[in-house]
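The complex is shown incomplete by one protein chain, all other protein chains being positioned as in the whole.
Chain nomenclature is as follows: A and B, assigned in order of appearance, with residue numbering initiated at 1 for each chain independently.
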Amino acid sequence: MIRFEDVSFAYPDQGSSIRDLSFELERGEFAAVIGANGAGKSTTVRLADGLLRPSSGRVLIDGEDTRNSQVSARARKVGFLFQNPDRQICKNTVREEILFGLRTVRSEEGESALQARAERILAEFSFTGDEEPFALSRGQRQRVALASIFAAEPEVLILDEPTTGLDYRECCHIMDQIRRMNEERQVTVMMVCHDMEVVLDYASKALVMAGGRLLAAGPVREVFRNRELMEKASVLPPQVISLGLRLGDGYETADTPEAMAEAVLAHRKKEGASDE
Amino acid sequence: MIAIQDLTFTYKNGKTPALQDICLSVPSGGFLGIIGPAGAGKTTLLRAITGVIPHHYTGDFYGSVHVNGMDTVDTSLDRLSGITGMVFQDVESQIIFPTVEDEILYGLENFGVPREEIPLRISEALHKVGIPDLLERSIASLSGGQRQKVAIASILALKPQVLVLDEPTGELDPGSSRQIFTILKELNEEGVTIVLVEQKIMLLCEFAKDLAVLDGGHVVLQGETRKVLTQVEKLQSVGVNCPRVTTLSHLLTERIGRQQPVCVNLDEAERMVRGLMK
Partner (left out) sequence: MNKLFQYVPGNSLIHRLNPVTKIALTVVICAAAFITDHLLFLVCLLAIDLLIGLIAGVAGRTWSIFRGLVKIAAFLFLLQVLLTRAGNPIFWIITDHGLLTAGKVVLRLIVVCMPLTLVLAVTRISDLTNAMVQVLHVPYPYAFTVSTAIRFIPQFLEEMSGIMEAQTARGVAFDQAKGFKKFSMILPLCAPLLISSVRRTDQMAVAAEARGFHLRTRASAYKQYGFSTGDLLTAVFCILLLAAAILL
């Protein structure tokens, strides 16, 4: 669905920031781009949407070179959720906001069809539609932005630190909704995220970046268990996985506190440990 | 150092109180972490501690806030800000000037620090946050983490006794976030009282001595960090998740039927599991 072929990119007044990037995401994959600050993660997702154009190599979305069409023309196919929802929201009510998005990308469907679409998405996100976006909390506003993107039913969803600045509950809310889209509609997701616990919980694939290059791409758990790779990328793996690696002895496979507790209990049983 | 008694505050034009019946105290040299869902009143509480409420944001103010023995309502904001320094959530609006030097000079000039003392104060503040080489740089050329350090340095230069921070790592990556907390820990060890709001529970649990959990304008839990962390159900009910190693120690306590230590970091968790293996 998303394919990078030897992509390099340099900002005008700086050195090259992305070098020889090649990878492919299949339809329905949920990939996280991870790495330290300055690794080129944000640049990469902007290249994927065509907001930036590669200086060499090419980026294909569903087989189409991003340089052959405008970003805005692709918005129906590719949704982009930014870190700051306030840059996206420009209408006075949530309903108007969602309709605004729909009218720009699906204008051919006629007003009544769009209204019906808007009502459906409002129900799905449990909004009444009359809320004023700027009176909502940051997490709620992020959900408004997400709803307006989902309304267009994109095939690809790109997320740039979607949970930054949100509390835990809001974070789960947003991520659960994204997961549903991914599972139910086979939406391909590409996400930049700093919270490795979130990456572990939601993503299936990880693209590990450092210094503008791709260090590795693979299943999330495999990547996190690769100590050398994590160190090279200056990424701190999720707590339970780190703990498993430290303990060794079969604990490496545990990835949640529950699994780890089970492993500890099983171990105790085998060793015949007594509780006093 | 900070004593809050029965504080209830409603913003002008606000319909419901942002804070209700808050009682909270922080000893000199304390390190209090505040956590809670959006809209719980965390920022409002910090504003009340710094005196920005009621001096800048007005409204209905009941109860009292004392900082270093001074009642914040009766004391001018200028005097209060000589004792309490505040770092805001949005670092972009905290930093007023386009260069690092100007930013740090600003407060020093205003508070009339003697001219001969100023260069020393600037270099001390920059050293404390580990950026002595950035003095001449423009803010625009700095990364998010560096900007946050500049914001902290500009407050430290004023030698506050209390440092109040509102989600200082909100926009930062894990590496820079940890650096900021390490700096705060060092300051705390030098005697600065620290109060901060933070969503990154792992850092909070590792660094804060005490925790206060806010929800709907109320303090629902407060006390020594590890003690607060044992209240798993209460925490979950207000939407605060424990670090995963803490969850692990709760699970093991439950399954084994014997109290396990409340772990807040990897080292402790490793020790706990290895202890269970013997």
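Assume a residue touches a chain if its C-beta (ideal position, glycine included) is under 8 Å from a C-beta of that chain, and two chains touch if they have at least 3 such contacts.
Computed from a predicted model, the values in this text were never measured in an experiment.
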Quiz item: Where the complex has a chain not shown, which of B:F31, B:F88, B:F181 or B:F207 is the residue touching it?
Solution: B:F88
Quiz prompt | Options B:L105, B:L126, B:L251 or B:A269, residue touching the unrepresented chain | solution = B:L105
Quiz prompt | Chain not shown: contacting residue from A:I149, A:M190, A:L207 or A:M260 | solution = A:I149
Quiz item: Residues on chain B that touch the omitted chain in the whole complex?
Solution: 50, 52, 55-56, 77-78, 81-82, 85-86, 88, 90, 92-99, 102, 105-112, 115, 118, 136, 138, 140, 154-155, 158
Exercise. Against the chain that's been left off, what residues of chain A make contact? List them.
Key: 49, 51, 70-73, 75-76, 78-80, 82, 84, 86-92, 101, 104-105, 134, 148-149, 152
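Convention: only the chains that are shown with their structure count from here on.
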Practice problem: Report the inter-chain centroid distance for chain A and chain B in whole angstrom, where each centroid is the mean of the CA atoms. | Solution: 29
Quiz item: Taking the complex as given, what residues does chain B use to touch chain A?
Solution: 36-39, 143-145, 167, 170-171, 173-176, 199, 201-202, 239-241, 243-245, 247-248, 251-252, 255-258, 266, 269-270, 273-274, 276-278
Quiz item: Across the complex, what residues on chain A touch chain B?
Solution: 36-38, 137-140, 164-170, 194-197, 234-236, 238-240, 242-243, 246-247, 251, 256-258, 260-261, 264-265, 267-268, 271, 273, 275-276
